[in-house]
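Every protein chain of the complex appears in place save one, which is left out.
Labels A, B, C and D are assigned to the chains in the order they are written; within every chain, residues are numbered from 1.
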Amino acid sequence: MAEPLLVVEDLKVHYPIGKTLFKPGVTLRALDGVSFTVGKGEVVGLVGESGSGKTTLGRAVLRLVEPTSGKVQLDGQEVTTLSAGDLKALRSKMQIIFQDPYASLNPRMSVGQTLAEALMLHKIGTRKDREQRVGDLLEKVGLPRSAAARFPHEFSGGQRQRIGIARALAVNPEFIVADEPVSALDVSIQAQIINLLQDLRRELGLSLLFIGHDLSVIEFLCDRVIVLYLGRIMEMGTAAELYSNPRHPYTRALLDAAPVPDPTVRRERITLKGDLPSPINPPSGCVFRTRCPYAVEACAEVVPPLETFESGHRVACIRSHELDLRKPLS
Amino acid sequence: MTDQTTPLLDIRGLVTEFSTETGVVRAVKGVDLTIGQGETVALVGESGSGKSVTSLSVMRLIQKGVGAITGGEMLFRTRSGQVVDLVKQPENAMRAIRGNEIGMIFQEPMTSLNPTQKVGAQIAEAARLHQNLTRKQAWARAVEMLALVEIPDPARRADVYPHQMSGGMRQRVMIAMALACNPALLIGDEPTTALDVTVQLQILELMRRLQREIGMGILFITHNLGVVAEVADRVAVMYGGRIVETAPVRELFARPSHPYTRGLLDSLPVIDHAARASGQGLRLRAIPGSVVDPRNPPQGCDFNPRCAWVIPACRAAVPALLPVVPEHRARCIRWNEVHG
Amino acid sequence: QQSGGTLNVGLTYELDTMNTYSTGFLADAQHTVIEGLIAPDKDARYVPVLAKEVPTLDNGGIVLSDDGSKMTITYHLQENVKWHDGEPFTSADVKFTWEAVKDPAFIAESKDGTQDIDSIDLPDDYTVVCNYNTVKPNFASTLFTFGIMPKHLLEGTDLNTSSYNETPVGTGPFKVAEFVRGQYVVLDKNTDYWRTAENGDALPYLDRLVFRIVTDSNTLLTQLQSGELDMAVSVPYGRASQLEGVEGLEIIVGPQLSWGHLDFNFRNELLADVNVRKAVAHAINRETLIRVQGGFPIAIKSLVLPIFDLYDDATPEYAYDPAAANALLDDAGYARGGDGIREKDGKRLSFAFVIQSGRADDENVQQVIIAQLKEIGIEATADNKAGVAYREARYNGGYDLIYGRWITSADPVYSTFYGSEGENNGQGYSNPELDVVFARLENTLDAEERKAAASEMQRIIAEDLPAIALTQGVSVIAKPVELKNFVPNPTNMTNFVDTKEWYLEG
Amino acid sequence: MTDATVPAAIAPASPPQSYWRRVTKRFFKRRLAVIGAAFLILLGIVVTIGPMVSPYSYDYQDFDLLGMPGPMSAEHWLGTDELGRDALTRLLHGGRVSLAVGLAGALIAGIVGTLVGTVSGFYRGIPDIILMRFTDVMMSIPTLPLVLLLSGLFRPSPPLLVAIVGILIWMGTARLVRSQFLALREREFVEAARALGASGPRLMFRHILPNAIGPITVASTLAVGSAIMLESALSFLGFGIQPPVPTWGNLLNSASSWLSQAPWLAIPPGLLILFTVLAVNFLGDGLRDAMEPRE
Partner (left out) sequence: MSLGFIIRRILGAIPLLLGISVILFVIIQLAPGGPLDMYAENPSVSKEALAQIAARYGLDQPVPVQYFMWLKAIVVGDWGYSIRTGRPVLDEILLRLGPTLQLGGLAMIISLIIAVPVGMISAARRGSKLDGTVTVLSFAGISTPVFWLALLLQLLFSVQLGWLPSAGYQSIGDGSFLDRLRYIIMPASVLSLATVASWSRFIRSGMIDVLNQDYIRTAYAKGRGEKAVLFLHALRNAMIPAVTVIAVDFVTIISGAVITETVFAWPGIGRLFMESMNGRDYPMLMGLMMMGSLAIVAANIIADFCYAALDPRIRYD
């Protein structure tokens, strides 16, 4: 595995909810002790159901939300304790791409202004240079230079997503969090963006934390995959290993649930019952146990630690040794 | 399984238009579609291709003053065996069909239920409306329906408000509501798109089970080819307001004969492990360009600006739906090259 | 004369209390209920009411002390008077009234006259002897004239919060039937009224008097026009013409002991310059002022109204003469600036001009004066104040120019306005010479002496010009044609001081 | 068809359209709003120029016409008031004052409201709590009585009156701006700017405020109407701007006495208040449609 660029250790994000003068309120554990690394040039995928804390993780890493506790290091530099000034400098090293191509561009700014702002904030180039660079950036993401003069509403969703990517690239980051950048796009457009990301990654040697819920996209794009459930990591490992040899029942259930675009395939699979429990009141022990077909009494007692298997494959399940999830259920 | 002779719903040349500030938008430009009894037809296509408008047209729920059905016919076989043209039905006759003979489920389970009514009441409303039930009977029916859609503890759950339920539950409620009167046809407009994959699977399995039990025809609108492969008997692919290809599901996946269908299947991220290892082939075959602007459709074939097989003839006229094999038709003059 | 009938009268102010001593307004409604020992008549002369006669030097009712510095006044009371509750009215009630009003705990609007009396002796139930500590020629305009309070009901109660303030018990021709704040007060005939008409009829004739509170003058007029109100006693001058031709209504113009005056604030050094004051006097055309007030008021030159004996027609007059006014100002060194306003040593002749807002007539007068002053290069800016704010300004000199209308009793005390210590002198005006004259005027009962002093006073005021007397007011009364025996009263005791003989015809 | 990353064509015909261009285009489609705007512009011109070309000044009195309102005539198109002043001149001059009070009051309300809303919605936390509690307090005191109380107790000069009017109607704008900020600050483009290192003022003024400008403009426009109405109500109750300076409110107040005899005095200021506020409302409504189109 490549030298780590990003190191996250025991990261927690808790939101206080409904606290008023007359009411104590409760804590929502959006992220509850997450540790992982992203290597230089590596693409790490993050999957999990809605509300599992994927976005929160992406933003906490960039310190767009303040972590409650834990460590985040980029290139050896601790992010969580940076002052506002230093944080700004760090912003040129890590960037983010968003899901919603409609909400992620300022409708009042032309594309050129949006991109130039990024350059200006980090004092890249002179005013004249910037015009040139904006054009270059647009070409890099497959848009004509003339797009700079236009406004976001004049573009289609896919084009806007390209603009969003160009903005992230403007400051030459080493690391990008991509928060479901293709989920809102049509399948035909989605492929264009995936290709673009692939190209950029190859050309620029970018590291990516790619958040998604489409398992096939993740598998296609990522070197390693992290499976998140209710703010905890359930399993992580290389894409090949995880998809072919899932060791956590949740991973297996996710893989099973993903519809395969092949009408000839009929599979046996685990169907999860019910929905994600509330992160305000997570189950004791293993948070997945309430929906887990393999749950035993012991699961309620201890929070299973992330155990390491061969080649960095790590799983948080006390029964991971005894279960063979490769085989279909009987 | 399918009754070929008299389909449940036979849409012919449906045209639906909207008048907007920037002019008239033809959202549906002559759709032909049949759904047999007990058959599940999947309608796929990209955003804005007219899938929802087609389904709303069937329900005659296009908002007055905003849009209107301006052509075609929709022959629907009612429970009594009578065939009526939905386009020509007066409003009150339509009312007797909606929710009764045709049920519908929408994409957003969060917003499609009335937030201020208990779910039981909302299901009972449909039953009372068409089946002359008393309040009590209707409520009982609602509870029964909730049980049918596998909601645990249905009697208690009937008594809660939608916001007290999860997304998957609400979608079950929607299904219960749509099926409350045993409709012959169920239309689902992307009923699982907003759900997590795990919940999507639950819903798909539920719908499959219900169809087996009740035997209604289903028009299942989606843009997820995986879901299509799961549920459909037959698939219709829409592009730019027209059906561009229609075929039984296996046939379609095996031999896509329209460039758009082909492109769609090709652009799915599927791992080629060999290529990956060699560092090659990490690219997808995406369809270039962007979706059609309905205000400004291209000349001739709607897909021609994005098509790799385009020839001048494609720009001259809109191609007809050409038969590929029986039951498989594609709107492309070069279909035999495409599926090759 | 026939008895019966109801008269609906509009009151343009918010009736605060039925107590004559604490009301902030002229006590229209109160005077129909509560009677004083004496009262002014239509010619502003005092006539007896609860007293058998008006005490004078001649009839022995007033006795001067040997050195002439004090006086004793004796009232002989009517003996057959009963309070509305049937109790007899006696001299104890008179003394109680003095004590009650004097009591510092009682928050009264008018305590005038209480300080002048040292003590009161009650030789019997129907004789009151007031021992004054001074000589008060105007004793009649205060205290006992306003009304007598019933001792048997009020002794030991807190007058500030007593129900007397809503439903006073008096000896008058009408009794309070119902007082609804903000709406109306209904007064019913006192069937046991102690007086009878000359022809022997029981008084009063009217069954009922209703005072309805209609503060908005537009609404007042509307209600008169629509017949919801029968009568209003202070129709704004400017509005009287609107009532012409309203069926069943007639407009009566009654005299009024009031005069409109423009006062200067002497704290403003520009106004302390007599040339400026004189120029202002010459700049004002009374004829215009009268016209803007519907032609009703009467031009005057002295603050002593011609109706009084003390009036001196020889008082100097400032004719309307803008040229003279301009010349005065030119000579005094006030040159016109670029905007036409005069200035001297960088000080502009620009003044804040206060009137009581909401009084349409005064507002119009103000507008005319502003325009006329502009002609001679003086700028006046309206700074109108409402209610208490106006009074506050008037008392404290919160103005440069102020226009107002004093309404007085039948024997006004002028030093209160222009004496150095005058309680209504908010102008900061002080003229020792004038103070001496006031002292002469106000400490004697000798008619000749008083007349001479008054002439002197009128001359000095006209020459020194602390204020310009502009017009004498009249009261414009709208009344039903059928209402007979109505006699307008010019004093501050209001037209309702004698309602017992009013009757409705037909 | 190997390289699929073909630059997607952008419809080339139309020139780039900024927000304002689109707003303008949409605005001109609202008939009532355009009529309203045209009326206001026309009114603005007329009240500016009118008093200049009028042969009378607003306080010039023709003493020959004193006492009664004068009828409409060739010299006095709208007649004269009971003080012999030209009604038309006063009406136009009054328009200046009323419009100025309305505009200035709304401007103050807009500025204060935007400022409070911005700080509150952007910084949240303690400043938000303090400012919003204060806003709540201000909103919980009935407005008209409070304005009356202030102008009755303090007898304000016209600028102070404007300030009072403005200061008492800013709360709605503040709430609105705050809610806009709260919503917008969570939007992804703001997050993106933050991720790029943009901080406080830049986020506020470059990213959030321009996107909230629609509702702010609408609210401020409508506030002009409220301010004009408030001034006229004050004048009607005798607490407004002092005569002889005319405002539509005090013109109406003094003319209302003559309503039955000289309706030509009372009708025009009443109608002008009505039409002006109506035009402002139409304009505001049109702006709302144009600036915040409901998709």
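Methods note: a residue touches a chain if its C-beta (ideal position, glycine included) is under 8 Å from a C-beta of that chain, and two chains touch if they have at least 3 such contacts.
Since this is a predicted model, take the numbers as computed values, not measurements.
Student: Out of B:H130, B:R157 or B:R285, which residue would touch the omitted chain in the full complex?
Tutor: B:H130
Student: Looking at the whole complex, which of D:V46, D:L149 or D:A163 touches the chain that is not displayed?
Tutor: D:L149
Student: Quick one: which of C:V186, C:A279 or C:L470 touches the chain that's been left out?
Tutor: Counting the whole complex, the residue in contact with the absent chain is C:V186.
Student: Give the residue, chosen from C:V54, C:V176 or C:A389, that touches the chain omitted from the document.
Tutor: C:A389
Student: When the complex is taken as a whole, what residues of chain D touch the one chain not shown?
Tutor: 32, 133-134, 136-146, 148-150, 152-154, 225, 229, 232-233, 236-237, 249, 252, 256, 259-260, 266, 270, 273-278, 280-282, 285, 294
Student: Footprint of the hidden chain on chain B, which residues?
Tutor: 59, 61, 65, 91-92, 95-100, 103-104, 106, 108, 111-117, 125-126, 129-130, 161, 163, 174, 177-178
Student: Could you please point out the chain C residues that touch the chain left off the display?
Tutor: Interface with the chain not displayed, on the chain C side: 14, 16-17, 22, 24, 104-105, 107, 110-112, 114-115, 160-161, 165, 178, 180-184, 186, 210, 212-216, 218-219, 222-223, 225-226, 228, 386-389, 391-392, 395-396, 423-424, 426.
Going forward, only the chains that are shown with their structure count from here on.
Student: Measure off the straight-line distance from the CA centroid of chain B to the CA centroid of chain C, and report it in whole Å.
Tutor: Using C-alpha averages as centres, the distance is 91 Å.
Student: Can you work out the whole-Å distance between the CA centroids of chain A and chain C?
Tutor: Distance between chain centres, rounded to whole Å: 89 Å.
Student: I'd like to verify one number: the distance from the centre of chain B to the centre of chain D, where each centre is the average of its C-alpha atoms, in whole angstrom.
Tutor: About 50 Å, centre to centre.
Student: If a residue has to touch 2 or more other chains to count, which residues of chain A qualify?
Tutor: 156, 158-159, 191-192, 195, 199
Student: Where does chain B touch two or more other chains at once, residue-wise?
Tutor: 267, 283-288, 290
Student: Which part of chain B faces chain A closely enough to touch in the complex?
Tutor: 46-47, 166-169, 196-202, 204-205, 223-230, 232, 249-250, 253, 260, 263-265, 267-271, 273, 282-288, 290-291
Student: For chain A, which residues count as touching chain D in their complex?
Tutor: 59, 62, 64, 84, 87-89, 91-92, 95-96, 98-100, 103-110, 117-118, 121-122, 142-144, 146-147, 149-151, 153-156, 158-159, 164, 167-168, 170-171, 191-192, 195-196, 199
Student: Mind listing the chain A positions that touch chain B in their complex?
Tutor: 49-50, 156-159, 186-192, 194-195, 198-199, 202, 213-217, 219-221, 240, 253-254, 256-265, 269, 271-273, 275-276
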